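The structure is given below, and queries will be raised subsequently.
What you see is the complex with one protein chain gone and the rest in place.
On to chain A.
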Amino acid sequence: MLVQRMEIDRADGRTPNQLRKLACSRNILNRAHGSASWSQGETKVLAAVYGPKAGTKKNENPEKACIEVIWKPKTGQIGKEEKEYEMVLKRTLQNMCLLTVHPNTTTSIIIQVVNDDGALLPCAINAACAALVDAGIPLKHLAVAICCCLAESGRVILDPNKTEEQRLKAFVYLVFPNSIQSVLPEGALQVGGEPYEHGIITSVTHGLMSVDEYFFCLERGRAASAKLSDFLRRSLQLQVPSESSKTG
């Protein structure tokens, strides 16, 4: 029975918990202060960071650094959906950045969608995070984003592609802080009995689900975010030697 439940036909033959192939490369644009490309299967996003530049935009608090996100779709003009992505991305990055280090400055993050095959916003958040590291913007923690898709039967599949996203009844985009390797004893970073990296930075849902199904998604998303944050840590460490020669 349990085996039956776990079996899901995915067009690409993945298991429900299996993520698509991840790839991340940094410092790919010459003129930008920091840049990264992130791909999950066929979904690919390019992120460039410019800044910190002097001055903040109107209506922003000059005592803090201002974050500006510009979303460039693959084709055409930006619409409501892209405006929403910009807002979600901006607020997510505000959570990650130490905004008081460079007050009265603006950092621009430009997101260029190269290809959209599902889980676009999570992919863009991961790309932006890698690009911010590449630009050397002071960060509190890194973030990892994941998309969980919910089937009619209440089963959860991770990192869906476009057809799965459209076919299944609901999906959730979740962003968590990455797991911290700390010298503090284990449990020192617990918040209310939960590990620090279980806190939700961002949650965006589409479609109807029961409350229990949401918490189920949350649990699976947290498990997957540990894998993602390992990948992010590894791919950032790999390029450290070239990094030090560039900045030093």
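The rule we apply is simple: a contact is a pair of C-beta atoms (placed from the backbone, for glycine too) under 8 Å apart; a residue touches a chain by one contact, two chains touch by 3 or more; residues count from 1.
The definition used in the following text is that contacts and distances are computed from a predicted model.
Candidate names were "Tubulin delta chain", "Cysteine desulfurase, mitosomal", "Ribosomal RNA-processing protein 43" or "Os04g0643000 protein", and the UniProt protein name of the unshown chain is "Ribosomal RNA-processing protein 43". Considering the full assembly, A:T92 is the residue among A:S39, A:T56, A:T92 or A:S229 that touches the omitted chain. Where chain A meets the chain that is not shown, the touching residues are 59, 79-81, 83-84, 87-88, 90-95, 170, 172, 175, 177, 191-192, 194, 196, 198-211, 213-215, 218.
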